[in-house]
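Of the protein chains in this complex, all but one are displayed in their positions.
This part shows chain A:
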Amino acid sequence: MIGVIVGTHGRFSEELLRSTSMVYGQLENVVGVTFEPGESVNGLVDKFKIALGTIEWSDGVLFLVDLFGGSPYNAASRIAAGYENMDIVSGVNLPMVVDVLVSRSTEQLEDLVKLAIRAGQDSMKSFRTVREIQTEEEL
């Protein structure tokens, strides 16, 4: 199974997982890591390593982090650089996490990464734009 680690500035990751369970149900093999004010990137690397110890990741690890180039991203990249079967996707949001959890049992890491990015991007929509292009089909 591919393990998932969500890493963010502040407690966003924990709350994001709480929101995820409202939509997805009970969460398994996914853990949130927080980066608090005043912490060092080294400390964050250690937190990610501890998180790795709590999950099963025989098929790889996907880190989902908030900001590209932010400390959670940088710390995760220091770990992922040492393994073939790890990758990081930034810009984490709720649809991305849900889609990853729904699909990870059937996807390889590489495909799961593509799917995560697509889910994140596709989730951004404007009400007015959607309404303009909407066509209704009747049965």
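Before moving on, here are some points about what is shown:
To be clear about the criterion, contacts are C-beta pairs under 8 Å (C-beta built on N, C-alpha and C of every residue); 3 or more make two chains touch, one makes a residue touch a chain; residues count from 1.
Please note the rule applied: contacts and distances are computed from a predicted model.
Matching "PTS sugar transporter subunit IIB", "Xanthine dehydrogenase family protein molybdopterin-binding subunit", "2-oxoglutarate ferredoxin oxidoreductase subunit beta" or "CRISPR-associated endonuclease Cas1" against the UniProt entry of the left-out chain gives the name "PTS sugar transporter subunit IIB". Looking at chain A, the residues touching the absent chain are 22-26, 95, 98-99, 102-103, 122, 127, 130-131, 134, 136-139.
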